[in-house]
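Just dropping this structure here.
What you see is the complex with one protein chain gone and the rest in place.
Chain lettering (A and B) follows the sequence in which the chains are written, and residue indices restart at 1 in each chain.
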Amino acid sequence: MEVRVDLGGTAINVLECKSVSKWYGEAAVLKSVNFDLAQNEIHAIVGENGAGKSTLVKIISGLVPVDVGTIKFEGNDRTFAHIREIQNSGVALIHQEPRLFPDLSVLENVCVDYQVRDGKSKRFNWKKAEEETKALLAELGCSFSVHSPVKALSVADQQMVDMVSALRKKLKLLIVDEPTASLTPSEVERLFATIRKLNASGVAIIFIGHRLEEVLQISTRITVLKDGEVVAVKKTSETSEDELIRLMVGRNISASATDSKTSSNKVSLKVSNLESPGFVADVSFEVKQGEILGIGGLVGAGRSELLETIFGLRKRTAGEVHSSNHGSIKTVKQAITSRIALVPEDRAHNGLFLNRSINENLIITNLKLTSKGGKRNFGKEQQIGQELIEKFRVKLSSASQLVRELSGGNQQKVSLAKWLKQEIEILLIDEPSRGVDVGSKAEIHQFLNNSAKDGMSIVMVSSDMRELIELSHRIIVMRNGRIAGELSGSQISEEAVLRLASGLASTGKGN
Amino acid sequence: MAIKLNSKVTYIFKKREFGIFLFILVLLAVFGSIEPRFFRSDNLSAILSSVGILMVVGAGQTLVIVTRNIDLSIGSTLGLAAMVMGMVARSQPDFPIPGLILIAMVVGGICGLLNGFLVSYGKIPSIIATLGTLAIIRGAVFVVSNNVQIDPNDVPKGIISLSITSPIGIPWLLIFAFLAIVLVWYISSQTLLGKRIYAVGSNPEGAISRGLSFNKITIMVFVFVGVLAGLGGVLYTARYATINPADVGRGLEFDVISAVVIGGTNIFGGSGTALGTALGCMLIGILSNGLTVVGVSPFWKACATGFLILAAVAIDNLVRKKQEENFLLAIRNQRAVK
Partner (left out) sequence: MSSLIKAPKRFKVPSYLVGPILILVIAMIYGSLGSEYFLQPSSIIFNTGRYIEIGLLALALTFVIINGDIDLSVASTLAASAGVLAKLFAGGVPIFWCCVAAIFTGFVLGLINGLIVIKFGLPSLVVTLATLALYRGLTQVMLGDGVVANYPDNFVGFDQRLVIGGDPGLPAPLALFIVASLIFYYVLHRSNYGIKNIMSGSNASSSKFSGISVNNVRLIAFSVSGTVSGICAVMITSRLGSTISNVGLGLELLAITVVVLGGTDIFGGRGAISGTVVSLFAIMAVREALVIQDINGQVQDAAIGLLLILTVLVPRIRSYYVEKRNRQKRFNEAQAKA
């Protein structure tokens, strides 16, 4: 059902997309999408993973060719324009895949796609470029030198460099795709301030985000995509998070019932004074059987590194990890033998083998079960693969399909399932639902809750506040590699977690 | 209070090229003190002549490796260019020298164009593409020459003189080597095109999404190294006066890539300098010559080169790791303050 909202006749449409469709192979990723953008608006696009948001903006920015449909930019047809043409007419896309060159300096990064306009002087004026770039950076509140190599900058600073490189051209349309994933709250504020300032000076903005609170905060209009189609276009002031979720998913997702979270008193894992240089300092905690221990904190607090150190992947310079049933754990092999599993945050790079089949991905951690004396048994491999696929309801066309072709949610299921053929006592899971559609997310949460009820200890890192609060029995919050505090029972709240994470106040059991 | 060095000066010290330069000085000192004959002017000029060709081709290969590619066919290209030029010179003894040089460079450029297309539009990994063209171009040398070699008699005096002299007293060979290095230095540090070349190697997907003409740049670097290999063919002819279809340029790519790697260019692309490559060439030349002058059997040369490469890359790696650690620490401190 499409709801069109009239913004009034005075706003000029910077962008008009009509009946845009796109296929990847046989799969339709965008189905006859209409999308308009007025100059003075910050227009957000929301939708589950695979809904087509990123594809749509890639098409708008010229990265990906459109199959069917028309795209008009300021009234001119730009449907089949070359990417450079589009960029020169003032469109810029800032997305997660980095557009920066780590080995080059900030200045070089910003200037590298500069177009010599009149062809009169071929020599590039570095001095002038340096002054201009310095000015732009200062405007955005950045203080680093233009000559520093980009690889020396933090993610937030790199994003600013990305912005500046877009701003050097006369910008008319700026698209930001998931910009806040790795930012601290103050960095998010700086980003939003920049976006608002740009918008005020006449740049139209398209904003893609998963965090609906942020989307509601920054945008003026919201388009909801589902399965490649536009289901709604709403004024931000006239909608709510619940309504957006309902539109995105097509059904009401009620917050999972917070039944009384009980766990046994038996400690299953004890971490003492753990230290990994640069990331983890003097961390100690315990996890009980059947308990879900949430780990909160900002990006860079060392949460992922903590899990990796416990699992044996990261060098440990001090401290101990002790499993009640299996003893001291130092290496990855010992961790696995002690029935510990780690589902990493970045599944594409660390959790999965994208170019290999689903089955291979599932059995690679189960070779002890499927083989005898080093010799593989294909029958057993098929069997176990099938079992896991069914148990986790992975949607696929065949088990020999490449994992790369699965959607985000199904990929995450594979990343999780591969560990769960064997009895796992302690599950370390990092960002269980990042990049996962709402349906799969619910299934994963259900799985975690049920496993805890059956006695599994779960240590869960999550940046999704809702997920963290709903699932965790207890939450420890990390800051700068240390535990800033612990929250349990009625102490648990979004605000409490954020305060500990940012070091604003120490509440509860501090460190 | 400790004296604070001017920051520009300390900056130079930290540069990798300075390290190679120091090592060269050490080698010179060692060889010279063991055998003073090492410093004789004819010996020093022999060193420079031997690496002149290496430098010309190495300058081009530097840019290729910076784009995250590799060109294994430069030896064959040099051979074909030399052979074609030699055959023209043999059949038309009065052909103007600059014309011959041009012919060689054009032949090299065409080979480079072929490589460029295979790697960019054909999307063939450069190691495979140039492995294939290495053989194909070598075969072309044979076919074109009918397996007849070019003898010193066929080579015009004008060409031979390139390796001996020039209006300003320094052989053209060295001038060309110097010019090639300076050209690559200029392109990479002063022009936007140079930055784009480095960008392509630093982040290929990013380069595409920033609208850089990825394919054009790739083709350009391969044509560039091809042209330089063609020039190398002229210089080879000038120096050795014999062009044998089977031998000419064989194994050159190994020496060139070694020099580039020793010079500090990262095999994964994105960084590397012309000066580094030049120093790498000189290091190899000095080591090879020095060992001979000092009386070490020439059979140790290959071992020495191997060790050099390992040492250079190991040091690079250590330095890079330390740098990354420093960056991370700086970022964390920054965040903690906020």
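One rule holds in what follows: a contact is a pair of C-beta atoms (placed from the backbone, for glycine too) under 8 Å apart; a residue touches a chain by one contact, two chains touch by 3 or more.
Predicted model only: the values in this text are computed from it and were never measured.
For the chain missing from the display, the contacting residue among B:I170, B:L193, B:C303 or B:L329 is B:C303, taking the whole complex into account. Checked against the full complex, the one of A:A38, A:V155, A:V267 or A:V332 touching the unshown chain is A:V332.
Of the candidate positions A:E360, A:E387 or A:E405, contact with the hidden chain is made by A:E360.
Within the complete assembly, B:G122 is the residue of B:P36, B:P96, B:G122 or B:P152 that touches the hidden chain.
Interface note for the absent chain: among B:F21, B:F95, B:F142 or B:Y240, the touching residue is B:F142. The chain not displayed touches chain A at residues 19, 21, 23, 25, 65, 67-68, 313, 332-333, 335-336, 342, 344, 349-356, 360, 363-365, 367, 371, 374-376, 418. Contacts to the hidden chain, counted on chain B, fall at residues 72, 118, 122-125, 127-129, 131-143, 147, 245-246, 254, 257-258, 261, 267-268, 297, 299-310, 313-314, 317, 321.
The working rule: only the chains that are shown with their structure count from here on.
Chain contact summary for the complex, chain B toward chain A: residues 191-192, 195-196, 198-199, 201-203, 205-213, 266, 270-271, 324-325, 327-332, 334-336, 338.
For chain A in complex with chain B, the touching residues are 63, 83-84, 87, 93, 97-104, 108-109, 111-114, 116, 123-124, 151-154, 165, 184, 186, 278, 300, 480.
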